[in-house]
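What you see is the complex with one protein chain gone and the rest in place.
Letters A, B and C mark the chains as written, and numbering starts fresh at 1 in each.
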Amino acid sequence: MALMTPEQFEASLKELKPRVFMNGQRVPDILANKNTRTVVEANKASYAWALDPRYKDIMTCFSPLVNEVVNRYTHVSASNEDLVKKAEAGTFTAEMLGTCIYRCVGYDAFHALASTTWEMDRDLGTAYHPRFLEYLKMVQKKDLSAAGALTEPRGSRNKKIVDWPDPYLALKIVEKNDKGIVVRGAKINISGAYASHELVVLPQNAHSEAEADYAVAFATPTDAPGITYICQYSPYSAERDLSDDPEELGNPVFGQRETAMVIFDDVFVPWERVFHCGEYKYSGEMVARFARTHRMTCGGTCKVGFMNQIIGASKLIQEFKGLDRVSHINEQIMEMVVLRETGRACGLAAARLGQEEPPGSGVFLPDEVMGNVSKLNICQAFWRVMALAGDIGGGLVVTMPSMKELKNPEVKGFVEEFYSFGSDEPTENIMKVHKLLQHWTAGQHGVGTWHGAGPPMTQRIALQRAINLEHEKDLVRNTLNLKKKEKQAEGK
Amino acid sequence: MALMTPEQFEASLKELKPRVFMNGQRVPDILANKNTRTVVEANKASYAWALDPRYKDIMTCFSPLVNEVVNRYTHVSASNEDLVKKAEAGTFTAEMLGTCIYRCVGYDAFHALASTTWEMDRDLGTAYHPRFLEYLKMVQKKDLSAAGALTEPRGSRNKKIVDWPDPYLALKIVEKNDKGIVVRGAKINISGAYASHELVVLPQNAHSEAEADYAVAFATPTDAPGITYICQYSPYSAERDLSDDPEELGNPVFGQRETAMVIFDDVFVPWERVFHCGEYKYSGEMVARFARTHRMTCGGTCKVGFMNQIIGASKLIQEFKGLDRVSHINEQIMEMVVLRETGRACGLAAARLGQEEPPGSGVFLPDEVMGNVSKLNICQAFWRVMALAGDIGGGLVVTMPSMKELKNPEVKGFVEEFYSFGSDEPTENIMKVHKLLQHWTAGQHGVGTWHGAGPPMTQRIALQRAINLEHEKDLVRNTLNLKKKEKQAEGK
Amino acid sequence: MALMTPEQFEASLKELKPRVFMNGQRVPDILANKNTRTVVEANKASYAWALDPRYKDIMTCFSPLVNEVVNRYTHVSASNEDLVKKAEAGTFTAEMLGTCIYRCVGYDAFHALASTTWEMDRDLGTAYHPRFLEYLKMVQKKDLSAAGALTEPRGSRNKKIVDWPDPYLALKIVEKNDKGIVVRGAKINISGAYASHELVVLPQNAHSEAEADYAVAFATPTDAPGITYICQYSPYSAERDLSDDPEELGNPVFGQRETAMVIFDDVFVPWERVFHCGEYKYSGEMVARFARTHRMTCGGTCKVGFMNQIIGASKLIQEFKGLDRVSHINEQIMEMVVLRETGRACGLAAARLGQEEPPGSGVFLPDEVMGNVSKLNICQAFWRVMALAGDIGGGLVVTMPSMKELKNPEVKGFVEEFYSFGSDEPTENIMKVHKLLQHWTAGQHGVGTWHGAGPPMTQRIALQRAINLEHEKDLVRNTLNLKKKEKQAEGK
Partner (left out) sequence: MALMTPEQFEASLKELKPRVFMNGQRVPDILANKNTRTVVEANKASYAWALDPRYKDIMTCFSPLVNEVVNRYTHVSASNEDLVKKAEAGTFTAEMLGTCIYRCVGYDAFHALASTTWEMDRDLGTAYHPRFLEYLKMVQKKDLSAAGALTEPRGSRNKKIVDWPDPYLALKIVEKNDKGIVVRGAKINISGAYASHELVVLPQNAHSEAEADYAVAFATPTDAPGITYICQYSPYSAERDLSDDPEELGNPVFGQRETAMVIFDDVFVPWERVFHCGEYKYSGEMVARFARTHRMTCGGTCKVGFMNQIIGASKLIQEFKGLDRVSHINEQIMEMVVLRETGRACGLAAARLGQEEPPGSGVFLPDEVMGNVSKLNICQAFWRVMALAGDIGGGLVVTMPSMKELKNPEVKGFVEEFYSFGSDEPTENIMKVHKLLQHWTAGQHGVGTWHGAGPPMTQRIALQRAINLEHEKDLVRNTLNLKKKEKQAEGK
C-alpha cells in the first residue's frame, strides 16, 4: 500500500535538512523547534487520518494512475464528485487542526499543473503532461507531502518586472542546460513548506514575452541546495517559545498558520521536474486555474472548518456561564452558523458546477464564478465571526492572565474562582476555551483569511473577467418588448 | 398527453366564476380587469413553456403517478435531482416573468401534504396519503394550476386563538358531516389564487389540542361557494388602471405580485379533498415542511431570477449612458452578481443536501438549515440589490415623467432628448428600462421579498430548532484536550 | 412685518401662470391638480409655521439685511449657530411634512451664491455680491419661496459638453444684451419649482474656458416666458389621481416628493438677476459650496425627520398588534434610532465644525468632510430603515387592499376584522398607518434619498479631495521613531 504511517512520515522528515531561520537564528532541527514543530504535527495528522477507519474515506481515494488507494491530497480531481470530496476534506482537516493542513496549496497546484500541462502539450506539442504524471505517480507511491508556492516579493508596482533592480523579487530561470534549469528569486507567505517533502512552484502572474524567463513551474525537494527559509515570527511565536507546556496555548498542538519566505539562490531543477519553462502565454492560465481551485478551498471549505471551532468554543463559554437560554447570544451563534453555511454552500456550488478544464483533459476544476464568490463572502464573514465570538467570549478573551498562574500558589485560588463563573466545569477547561478564542479572535486569522488565495481585489478582477451579462440583458429586452435600434439602422 | 395549451388554460379559467373585489368594487371578469389579468398571463405562460421545445425540459417531467409527462409544478420531488430541477425552474420562471409564477405555493404545499399525509397514515392508521395521491393524479391529468394558502389574519398575539372574538381571524372547521367538512375563516397575502383552478389550504401554525378544529388542510376549487377574494390595491395597481397601454408600465404584461385576502364563509369541502382534519400534533410539522420547501424557493431560486432582470436593466442603462468602462459601476454590478450567486449557491445546496422526509415516504424536501439560510441571506441581499440598481439607474428612475409624454407633441421632443443620453438607442427603450427599474426599486419588492415565506424571524426560529452544536463542541474539547469534569464526579 | 400668511401665499401663487405638463397633459391650475397641490401645501405650511408661536423660533430669524424677522429659508447663515438652527429646521420641516420642504434647495443655493459672488467680486472686481444681496433683500421683504435648480439632463459622458448635438442637454447663455441674458437648456429632477415664486439656477458642474457660456447662475420668476415644466408621474401620482379622498393615501396632504424637468426655451433674465456669467473658473467652487451645504441638509437633517415618521409608524403598529414587549421588534426600532441619531450627529457636526467661506465673506458653510460623511451614511441608513420598518409593518404593508374597501358594504366587515389585530384601535387608523409605511418603504424614497444632493460617488469624490492625511502619517512616524530616508539623502 502507498500510505505511510505517521511515524514513517516523521522519520522521513528527519532525512531532510532544510536551511531554516527564525527570530534571527538558524533552526537546526524543525522537528525540535517549538514553532516549526506545529507544522510537522499538522502534516503528520494527515497521515494518521488516512489510516484511521473513521476518516479514511475522506482522506484517501483510489488513484487510477497508480492503481492504488492514495492520500486524497495527492489526487487530481477527475469528476464533480471528486471536487465535492475535495471540498469536504478541506473542511474536515481545518476543523480537526484549527490551522492549515499544509498540503492544500500543493494539492491545488497539482490541479493547475495537470490541466495546463495537458493544454500546452495539445497546443505546442510539448511533453509536459506525461512528465507531470510521472512525477505525480512518484508522489502518490511514496505518499509524499507537497507544499505549493506562488506569491513573490515583487518590486515597485510602477515598474516592469524586468526593470526591478533587485535579483530576488521575482523567481526566474537563470540557466538552462541539458540536465535541467537553475532558478533564482523568492516566494513569500509560503505555508509550512519546510515540513513537506516536496515544494511545487508555479509562476506568480501572467507573463509577457519579455518575461519568458519568469514563466516557470517545477517541483523540488524542500531541502534542495540553495533553498533558504526565513520564517514568520509573530507574538504567537514568542508566546509558544516562552511556554512551559503547550497546553498553556490557544491551539496547543497545531498553533497558528506558519509561513516562510523561501529564497531560491540558484537552485538546480532537473528536467523531469520542470513543467513549464518559457511558454509565457500559458502562465496566466496556469495561475488562474490554481486561483479558482484555491479560492474554493480557502473560501468555501477550510474556513467552514475554522468556524466550527469558533462556534464550538463560543457555545461552550455560553454554557459555562449558565447563559444557555440568553436569546441574544443564541442569535449571535445562529448568525455564525448562517455565515458558515453560506460559505459551505458556495464551496459546494463551486464543486458541483465545476467543469472539465480544458475539455478532454480529464481534469476537473471548480466553477470560476462560484470559487471567487465563495472567497469574497468568506473574507467578510470571517471578521464578522471573530467579532461575534469576541462578544460572547467577553473581555477576558484578551485580558487573560497566563495559564501559568494556575500553578502559582499565591494567586491560583483567585484565578480559579474568577474563571469558574460559578460553574462546576474545571477552571482550567474554561480558561483553555478562552485561550482558544483568543487564538481565533486576537491573532493572525482575520488578516490571514482575508489574504489567503489572494485579497478580495484579485477575486473581483477574476469575476469581472468571468461575468457575461448578455442573458440578463435579453431578459429585459424581452420583458419590455424593446424596439430594434432604428436610428442605427438609418446609418446614424 | 396531460398538458393543456395556453389557450385551453384561458378557456378553462373562463369557466370559473370567483367572487373578487378590488379597489372598492366587484371584479366581474378577472380575465378582463387590467390588474387581475397580469396573474392570468403569468400562469398562462407556464402552460406555453411546457409545450415549448426550448423550455419543456425545465417545465415538465415524467410522473410515475400517472405514467405521463406533466407540468413540473404538479410533481412532488422524489430525489435530490428533482429538487435541483425544482430550484432551476424557480429561477427560470422568475426571470421570465419578473414576478411570481403563482403556482409555486401550491407546488410547495403538495410537498408538505405528500410528506405529512404519509406520516399521519403511518402513525395513526389514517388514509390521507392515498387520498392525496388520487387528488394529485387528477391535478396532473387535467393539468390544473394550484395556488396555496397558509397565512391567516390572526388576532391579538396576547390571546389564544380560541379566545379571539372575531370569527374569521383564523381558519377552522365549523362542521363535519358524512360528505365532508365546512370551514370558516380567512387567509391573507395569498398570491394570485383567483386565477388558478385549485386552492390548496394548509394550517397556519402548529396547534394544540384545544385548537384541533384549526388543524385542517384541504383543496378546493377557487370559485367554490362561500369564497371571496379581496385584492390588494397599490399605487402600481392604480397606475395600471390609468394606463392607456401596458407598455407604459414597468412590467407590462406580468405586473407586480398580486395577492388577495381569501375569505372562507362556510365553504364545503368533500372528504376526498380533505388531507388533515383534527390531527393537531401534525399541523406544526406540515407547516414546517412547507416552510423549508418554500424558503428554498423564495430564498434561493425566484429571487435569483428577479435579480437577473435587475442586473440586466442596470447593465443596459450603464451602456445607454456610455459608461461601460466606469469601474465603480462595474463594481456595483459585480456586487449584485455576488449576491445573486450566493443566493443560487444556497438554493442549490438546500436541494443537494435535501433528504427523504420522513424516510420511506418517497418525498424529498430541501435541507432545513440551508433552506432557512438561503431565505435569510436573500432578504438582506434583495434590499442591497435594489439600492445598487437605484444608484446605477439614477434619480430619473423615480422622477420619470409618464411614458405618455412621448405622445404629447408639446413636450415629446424634450423628453426624447433628455432620456437619450446622447446614445443612438431609441428613447422609448431607454425610458422603458428606467420604468422597469422603478418597478423593481421603488415598489413592493423590498418588503415583499422580505416577507415571502415568512419574515426573517421565522427563519431564525426554525434555525434555532435545527442547529445542533455537539460536533463543534467536541472539536474544541479534542483540540484543547479538556479534562473531564472532576468536580462533578466528586458529587458537587 | 415681512412674513406672509398662508392665505397670502396661496393668493400669490394664483397670480403665477407656470406652463406645466403632467401625465401627457397640460396642468391648467397647479392649485387644483391633486398632485401639484401637494407641493403647494408643503410650501404653504412653511408660511403657517413662521407665524405659529410654537414654531416661529425655528422657522424665522432676524435678518440684519432688512432689519426684520424673516423666514429662515431666506437667510444666509452667518455663524455656526445659524448653521445649527438651519440643521434643526431641516429636521423639523421634514418630520412635519413627511416630504420635502420645497424651499431647501433654494435656501442652500443662496449660501453658494452669497459665498461665491463675494469671492468673484474680491478676485475679479465684479459687482455680483451687492446685486445678489439686493435680490435677497427683495426675497426677504416679499417673503418669497425660492426653489433651486442644478442638475441637467446631460448627453453622452464620452463627449464634451460643447460637442453634444442636442440643444437642451445643458443650460447655457445664448444671448447677452444690455438688458440681460437669454438662456437655453434644461434642468431635471427639480423639486417643486412650479409652486414657488422664484427659481434660483446654478451651474451643474465645474466648467472649462470652452464652456464659459455654461457658467451661469441667476434667479427667475417661475412663470417667466419660455419656461416649461414636465412633471414626474409615478404609480403614487396615479394613485392620488384615482383617489376619492386624500385620506386613502399614505401621506394625505403632502404626498411623495414631486419633481419636474424644467425647460428654458430662450428665457430672458435681466442683469439684476444674473449672479454668474462666464466666470467659468468659479463655477466649480459655486457647485461645491452648494453641495457641501445641501449634503448636510439631505444627509444630516431632513432624513432624520423622515425617519421620525417611519419610527413612529413602526412603533404604532407594534402597539396595535400587542407586541410592545417583543424584544426583536424593540431591537429593530432601536437600530432605527441608532441610525437616526448617527445621521443627526453628523449633521450637527457639519454645522458646528462649519467655517466662514471664504474668510471675510461673512458666509458660513457646513464642514466639507462632515457634510459628505453625513450624506454617505444616510444613503445606506435609509434603505436599512426601510427594510426594518417593512419587517415590523409586515406583508400587509404591500398587500393592502384599497382603503375604499372600508366603504364597500360587501367586504368592509372582513377588512375591518383583519386589520384590527384584536385591538381596540379604529381599523381605519391601523390601515392608515400601514398605508403610511407603504409610502415610505414601497415607493420612491429609497432611490430618492440615495440621489438627493448627488449619488454617493459624488460624495466620495468630494471626500477624496478634502482628505489630507499628513497628520496621521506624522503620528505613525513619531510612534515608531522612523528614520529619515537616508538612501534618498545619498542621492539615490
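Observations, loosely collected:
Note that a contact is a pair of C-beta atoms (placed from the backbone, for glycine too) under 8 Å apart; a residue touches a chain by one contact, two chains touch by 3 or more.
All values derive from a computational prediction rather than experimental measurement.
Only one of A:32, A:162, A:210 or A:398 touches the chain withheld from this view, namely A:398. Across A:29, A:81, A:175 or A:241, the single residue that touches the chain missing here is A:241.
For the chain missing from the display, the contacting residue among C:117, C:232, C:309 or C:438 is C:309, taking the whole complex into account. Considering the whole complex, the residue from A:42, A:59, A:120 or A:415 that touches the absent chain is A:415. Chain A meets the missing chain through residues 21-26, 151, 153-159, 164-169, 186, 188-189, 228, 230-239, 241-242, 259, 261, 263, 321-323, 326, 328, 379-380, 383-384, 386-387, 390-391, 393-402, 404-405, 407-408, 410-411, 414-415, 417-418, 420-423, 438, 441-444, 446-448, 450-452, 455-457.
In the full complex, the hidden chain is touched by chain C at residues 95-96, 98, 247, 251-254, 308-309, 311-313, 315-316, 330-331, 333-334, 337-338, 341-342, 344-346, 348-349, 352, 369-370, 373-374, 376-377, 424-426, 428-429, 432-433, 435-436, 460, 463-464, 467, 469, 471-476, 478-483, 485-488, 492.
Quick note on the criterion: only the chains that are shown with their structure count from here on.
Here B is the chain whose Cα centre lies closest to the centre of all protein Cα atoms.
Seen from the C-alpha centroid of chain A, the farthest chain centroid is that of C. Note: centroid distance chain A to chain C, computed from Cα atoms, is 51 Å. For the pair chain A and chain B, the distance between mean C-alpha positions equals 40 Å. Residues of chain B in contact with two or more other chains: none.
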